[in-house]
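With one protein chain withheld, the remaining protein chains of the complex are depicted in position.
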Amino acid sequence: MRIDVMKTYKLFINGNFPRSESGRVYEITDAKGKFLANPCSGSRKDLRESVIAARAAQQGWSNATAYNRGQILYRVAEIMQGRREQFIAEIMAQEGATLAAARAQVDSAIDTWVWYAGWTDKIDSISGSTNPVSGSFYNFTIPESLGVVVIFADSKPSLLNLAAALAPVIASGNTAIVIASQKYPLTAITLAECLATSDVPAGVVNILTGKLDQFVTWVGSHMDIDGVDATGLATRDLAELKELGSENLKRIYAFNEAHSTKRITNFMEAKTVWHPIGI
Amino acid sequence: MCKAIHPDPMDLSVPSVGAICVYNDMVKVARTALDLGGGQNIPVAAVATAFPSGRASMEVKIQDTKDAIANGATEIDMVIDRGAFLAGKLGLVSDQIRAIKEICGSQAHLKVILETGELVTLDNVRKASYLAMLAGADFIKTSTGKVAPAATAPVVYVMLEAVRDFYKMTGLRIGVKPAGGIRNTKDAIKQLVLVNEIAGPEWLDPALFRIGASALLNDLLIQRMKMRDGYYASPNYVTLD
Partner (left out) sequence: MSKFEYAPAPESAALVDISSEYGLFINGKFVAAKSGKTFITTNPATEEKLSKVAYAELADVNLAVTAARNAYVKTWSKMPPAERGKYLFRIARILQERTREFAVLETLDNGKPIRETRDTDIPLAAAHFFYHAGWADKLSYAGYGANPKPYGVAAQIIPWNFPMLMLAWKIAPALATGNTVVLKPAETTPLTALLFAEVCQQAGLPAGVVNIITGDGGTGSHLVNHPGVDKVAFTGSTGVGKAIAKAIAGTKKSATLELGGKGANIVFEDAAIDEAVEGIVNGIFFNQGHVCCAGSRLLVQENIQDELLEKLKSRISLIRIGNPMDKNTDLGAINSAAQLSRIREIADSGDIEGATRWSPDCTLPKSGYWYPPTIFTGVSQSHRIARDEIFGPVLSVLTFRTPQEAIEKANNTPYGLSAGIWSDKGSRILWTAKHLRAGVIWANTFNKFDPASPFGGYKESGWGREGGRHGLSGYLKGQY
């Protein structure tokens, strides 16, 4: 009788898989209460390191051509497709989903990721513009990525929520820190493994697991975070986040739809440039 | 110095290097060693004028240059005052070059290091190239090798255009030395192609073109072995010094 090699789940920071600097973990059981894993209980310092990594990676990622970012995102989808069975197994175990439901979720997550991969080189065409101002000026508005964005991933369906939140944020050139669902964190780490093997530069995506309410406080008050996707937060946590976040005017949003260009454009800034026209 | 004269001790047909470039306090040592080893024809170049930063008084820079020449250097590689250049004090930059050139006289040729990595824009590289040539540079050199980026293709391209145009205007051919970041044979060949296509074949001569590099030498030897033998060589078969 063959014994399986049991998988260990660590954090994903700056392209590496370290354990939490706090050394803490917490227990995850499957839907039936059987032990699944001891994912890391991420600390404030882990968040700090993630923000540093995300900030360092941001300029390079946003300077990459839209085509290049689109290629890399599509490659992530190729790798996700390759790991389909692993995702299905983890979703069934954590979420108690049926095989059919897990399959449908994984396929939908991959397709959602592909949908966003195809936006990198088109979003400017629909949200930028040339503006017919009065006077002999050329005036144009370009959307630009915001910077470093934290994502509070909603709980289930875990992979679909992750894909719908993360892909649009990084498509435009932002870098991200994902705070995984506290109840179903393993999906996020397996997704990290996909990111690590598909040419996504180190630091562009960082993934932390752990106790959600602690992260709300740390993220809300960190002055070097520009935006937050708070879709996964309950009302009370969202209020706390917004209150703390007002200190540096973080852009904080929650979304209802998996496929929405708002998830891209809300984390962009519009830059308008004027230049005279004349000989 | 042995390596400078016979880069590959197993194959004495490999030509010696174009020059040895050292700090001032090693000029005498280098010259002596070269002469003892049969390298009388290899010049010693000294990096002078408070290399690499150039942050010292003019008196110190002048003395630095005089010492180097007295010790046997026949090439002086000076650095320009980048701060003055970027602040628009072009007259000051020019005067400093002229002063050093005067000391070199007929004893040493003068290479002017622009430190293109600090000049940043190609417009600045072009401007600095003209300034140096007008002030008497015999060679314009990209970098000290202490700052990246150094001798990138665009930078060398612009400097070659400058020497080409300067020749058309004055009839004088000024040399170009890319230095820093040229680590392998392929990079070096790209540089030679740039010279050939932009300045012209007349510049393919040690009197007008030098590559400033250290690690490059062993890579050249390794590639040479591969061409000769038909299979990939190993660093074990070239000497460190």
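So that you can tell them apart, the chains are marked A and B in the order they are listed, and the count of residues begins at 1 in each.
Just so we're on the same page, contacts are C-beta pairs under 8 Å (C-beta built on N, C-alpha and C of every residue); 3 or more make two chains touch, one makes a residue touch a chain.
Fair warning: this is a prediction, and the values are worked out from it, not measured in the lab.
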| item | value |
| --- | --- |
| Touch partners, limited to displayed chains, of the chain removed from view | A, B |
| Selected from B:10, B:120, B:134 or B:192 as touching the chain missing from the view | B:192 |
| Touch with the omitted chain, as defined above, among A:111, A:193, A:240 or A:269 | A:111 |
| Candidates B:11, B:25, B:102 or B:202 - the one touching the absent chain | B:202 |
| Hidden partner chain, touching residue among A:44, A:84, A:103 or A:122 | A:122 |
| Contact set of chain B toward the excluded chain (per top definition) | 161, 192-193, 196-197, 201-202, 204-205 |
| Residues of chain A (touch criterion as defined above) contacting the omitted chain | 66-67, 70-71, 74, 111, 114-115, 117-122, 124-126, 138, 261, 275-279 |
